[in-house]
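As you look at this complex, bear in mind that one protein chain is not there, while each of the others sits in place.
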Amino acid sequence: MSTLDLSKLESSPDLLISQGDDKDSLVISMGPQHPSTHGVLRVMLKLDGETVITSESEIGYLHTGIEKQAENLFWQQAVTVVDRADYLAPLSNSLCYVLAVEKLLGIDAQIPVRAQVLRVIFTELTRIASHLVQLGTHAMDLGAQSIFMYAFEMREQILRIMEFVTGARMHQSWFRVGGLALDVPVGFIALLDKFIESFPERLSDMRAILEKNVIIMDRLIGVGRISAADAIAWGLTGPNLRGSGVAYDVRKALPNSGYENYDFDICVHDGGDCYSRFVVRLNEMYQAWRIIKQGRDRFPGGPVVIDDPKIVPPAKTVIQHSMEALIHHFKLVSSGFNVPEGRIYQSVESPRGELGMYVVSAGGNKPWRVRWRPPSFYNLQALGALAPGNLIADLVAIIGSLDPVFGEVDR
Amino acid sequence: MEMSPHQPYITTKLDEFANWARTSAIWPMTMGLACCAIEMMSIVSPRYDTSRFGAEVFRSSPRQSDLMIVSGRVSNKMAPILRQLFDQMPDPKWVISMGACASSGGIFDNYAVLPGVDRILPVDVYVPGCPPSPDAVIFAIMQLRKQIEAGGKAMVLAKNA
Partner (left out) sequence: MPEQPPVGAERTRTAALLDSLRAALGDDLLEAVSAADMDEAAIVPSALLHAVDVLRSAGFNMLADIGVVDHHPLSPRFEVAYHIQAIDAAAKPVVPVRFRLRVFPDDAEPVVPSLVSVWPNSNWAEREAFDLFGIRFDGHLNLKRILMPDDWVGYPLRKDYPLRGTDRDFVAGGRQGTVPPVNP
């Protein structure tokens, strides 16, 4: 049970910055256009000298209406807008969405093994790519330009695989209800093998530069500390919670897509500060690589979609010869499929934490409601509790270590 | 621009000289909005490297930048801020509308998103894509260089003279 200090609460979250006019403090506005806020975050800071007294976040500058938009698209079409919420890990988003819809349809047990393995491989590739962006920009905030270059070059290798397989570098929309949009092309395994072979060495290079780096340690250790109980009370998940020593990982706790068959460790660090979160992410990239390697080793054959023409359009070659298949295709394109009435909360482990979706169906061919549980939204909210007491220069380190993605915070 | 064959000087118009200098030193503003911002960051990464064209110096302040890359969907809440940032940039200045959302609202045809940033900013180059690949952004910068070389709205000196 958490024991939350209520007196601390009253002075922390976005409540009191405009109250009182004590002459000794300085109020400054940081953002929404600021290189270190990782997007369009605005932070109102009340400072005493260089120490942050209160920090109040203003979000919503990227509110896109994704939830409303998804309600106005067919179930299958909504995958495209779902992708664009957390734009650093689009496949984690679509994984969560398609799992929820598949459970509502009752077809979750029929998903072919090949599709599941590919889903796992690509979700983990996305995780590495996302952590690399976080690492690069976080290091750049701390003043290390070269790490950004290394990280983005490593990310390019992953994006090359993505582009080769799905045709898109970022918003793949490759996971579909019932399986995958397409099978992988010839040559994918060779490309993946090249990545699997080269990645550990480059990761250990990165680790050698960063993990025991004096500047990194000086800037991160002891900064933005949060205890396990507070982290739970603030609803932190993902690396931010594991950085406080709580071994909560949705992939282990409530596995989907066959994650229970993979051998990997939950990365935990006890410090609760920015450095712990940073180390957790570094280690997680290695664990993700392990999962990808196991997925590649077992890589089964077979179809990548379920055999159900009511949900998945038949193959083009079949449509050309079969009237019935043509009708199925026409029905799916023009009016989609219906999903039985129901509601479900589905969660996956996105690179930022527990990504949940509360999907409600009213029985029609469009979602009635797709409610995100955006991990960044809750992670970022804790900034109001983390920032006070730290120096203003450390604020960018704290924001960077929370790894917010504003497409997801604002949706 | 004429170069004298035997003399150590050239004769040119001041505007043309200024534009020649501007062409190779377009400084974009560090302003990421959404998904496109990640691809915008990629253009300075080793694989794409816009420093070949003098456009790698991302400035964090609008007062120091020539180019605003509107990288992503512009919400109604962000629109006035975007306009203010643009007004803060010194002349001459250019705008690249990066991606489908910035150009037209893209797939987000709804209450929250501005249907095209050209409602509030004068856009010089539109880049299609969702998100456009970094090559496409570099291509847009090359197009912009052509515009600048040709004069266009950069003829500030002649206009004010």
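As written, the chains take the letters A and B, and residue 1 is the first residue of each chain.
One rule holds in what follows: a residue touches a chain if its C-beta (ideal position, glycine included) is under 8 Å from a C-beta of that chain, and two chains touch if they have at least 3 such contacts.
Small disclaimer: the values here were computed from a predicted structure and weren't measured.
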Which one touches the absent chain: B:Ala112, B:Val127 or B:Leu144?
B:Ala112
So which of A:Ile196, A:Leu254, A:Val318 or A:Leu391 would be touching the chain we can't see?
A:Leu254
Residues on chain A that touch the omitted chain in the whole complex?
1-2, 4, 6, 9, 12-15, 59-60, 63, 65, 67-69, 72, 103-104, 106, 108, 228-229, 232-235, 245-249, 252-254, 266, 268, 340, 342-346, 354, 356, 358, 360, 368-369, 371, 373, 377-378, 381-382, 385, 410-411
Can you list, in ascending order, the chain B residues touching the missing chain?
76-77, 79-80, 83, 87, 91, 93, 109-112, 114-115, 118-122
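Please note the rule applied: only the chains that are shown with their structure count from here on.
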So, in whole Å, the Cα centroid of chain A is separated from that of chain B by 30
So in the complex, the part of chain A that touches chain B is made up of which residues?
32-35, 38-40, 60-66, 68-69, 80-81, 84, 87-88, 133, 137, 148-149, 152-153, 156, 169-171, 406-407, 410
With touch defined as at the start, can you tell me which chain B residues reach chain A in the complex?
29-35, 37-39, 41-42, 45-47, 58, 60, 62, 72-73, 75, 77-78, 81, 85, 107-113, 130-131, 133
